[in-house]
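What you see is the complex with one protein chain gone and the rest in place.
All chains are identified by letter, namely A, B and C, in their written order; residue positions are counted from 1 within each chain.
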């Protein structure tokens, strides 16, 4: 049923045990990224390696299972990729979530679990919140 | 029927042949009294006799049969009355027209013909327009 | 003359009239006069609503009602889909580029106040706003209020005795001080269809943005804001066969983006602190508080209804009615008909030598004919023509030639009643 599509085990797992979630108090509150419809917020810290790749992405914030798991999985998948590649991924991910691009998330590892969100338009913002925040951090 | 109640012969007569209607161009347009719902307007000139009575009231303006006849009959009935008496009449007339006072216009001469207006709330402003203007001119 | 028009979708005019419940009921008049058929010739004030619209509102409140945007529950999702779905219908209806260029307001008046108050907040003394002498009060008073606040100056394209713009003056009126142009598309008094294409072209040559007041055009002609290239376009749902309490301001993204919010409150914010707030993205930045979702449900359905009949078909029929009415009305003794001679919209204002427009409207009402009398919220235009009041008959696609004939017959009767009645 749709509800379990939304909360697949993998999502609940990332939500309970988020990867790369750390206290980022050193980032000012002005750089926080907020979802105006609910008040959830996320901060992103990006470390680059010498060759310009994303070495590590960390996040902090207060979010629901969807946004937390999305952030967690995001930090895993972008590791080691170039800035341009990640910016393109962000664009694609947002379009797919908004149902404006019918591609699948098949090749996106764990993230495929978020496909269930597409059917819940009001939750799409939860899933995309960390991606918008990462985009901001990269630009 | 109601329509003929509204347009009684006496009203049509006063509308066609208004008494005391004169060109009052000497009164500035700023003192014109307007009905905001329709754009009708009326000007009033008052002459007092030595003993402080209203000697003559004249009006000018552009109005429908209801407002013109009301103005015409008003100028007739107030002649020779004291300012206080007229101010009281104005108050009564307006209350009667708005159906906030159930007295009749029986003792008001021709003006009784305007009782039909009470049933047409949107025309009440037509009938009371010249009375408001006279009130302004007296205050 | 009988009425046998058939619209594109195969619906006859009498079948279309059946869609409008108010036209199916007899009208109860005062004073024991037997109920009469309604002859509704006051569409320019507000349009009647087809059953489809009334049902959509009904369905909304019986099945879908909820607040929008912030509700994760099923009803909240449905209400949001209704609301944002109507936004998309409107985008497509006026062919806007982006859905977020469609801002919901309560009516044309609020749309224009929003614009004047927000876009106009940066105007300075000496800046000129160019309007026309025929504007509805709703496209005049907001700019007067702005002028008092900011010191900007209002200038006006004059009108002639036919209720047409003197566009030969445009080049002089548009100066390097002009910061904004606002003009009505179709006059609600004269039926004039203004040459907004020319005005927009000339204003744009000087980089001046243009607002089109589309209150009277949007219900009767296909609007393409991209083809027109207007920068803002305002209209009311209730004149477009939709419910009251919902209107639209279209604005080009670049302008809307740069504008400060109009009202503050729920939905229009991104983040609120006691010390200050940041704004939500377009279009919600301009939509403070709980919106009229039931109104949006009805307006969406009104657009579907229009699309179903097709604008082409509606225009063809209305053009025919307009021509017929123009011919008949201009032939009536003692009637002065205002507005342009040639191409025009189905809005006919007139005066009668022997009776005041109020009395005309009251007389016609006795026969179920609804026309309007007064200054039609265009006092400056009335003053220019030295008329304090006019009667006005305005048409929609649910009217018929027989109704026009009946109007003419009763206008004649009114003349007789008031000149011979005593």
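By our rule, a contact is a pair of C-beta atoms (placed from the backbone, for glycine too) under 8 Å apart; a residue touches a chain by one contact, two chains touch by 3 or more.
All values derive from a computational prediction rather than experimental measurement.
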Candidate in contact with the missing chain, chosen from C:84, C:110 or C:231: C:110
Out of C:163, C:182, C:209 or C:245, point to the residue that touches the absent chain in the complete complex. C:245
Which one, C:25, C:98, C:124 or C:201, makes contact with the chain that was left out? C:25
Which chain C residues would touch the chain omitted from the figure, given the whole complex? 21-22, 25, 27-30, 38, 40, 42, 45-46, 48-49, 53-54, 57-58, 61-63, 65-67, 70-76, 106-110, 112-113, 116, 133, 136-138, 140-145, 154, 156, 236, 238, 243-246, 261, 263-269, 271-274, 276-277, 288-295, 358, 361-362, 364-365, 368-374, 377, 379-380, 383
Touching residues (missing chain, whole complex) on chain B: 34, 36-38, 120-123
Just checking the interface: what residues of chain A touch the absent partner chain? 1-3, 5-7, 9, 12-13, 16, 37-41, 62-66, 68, 119-120, 123, 126
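Definition applied: only the chains that are shown with their structure count from here on.
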Chain pair bearing the highest count of C-beta contacts: B-C
Per the C-alpha centroid definition, the whole-Å distance linking chain A and chain C comes out as 45
Out of chain A, which residues touch more than one other chain, so two or more? none
Could you list the positions in chain C whose residues touch two or more of the other chains? none
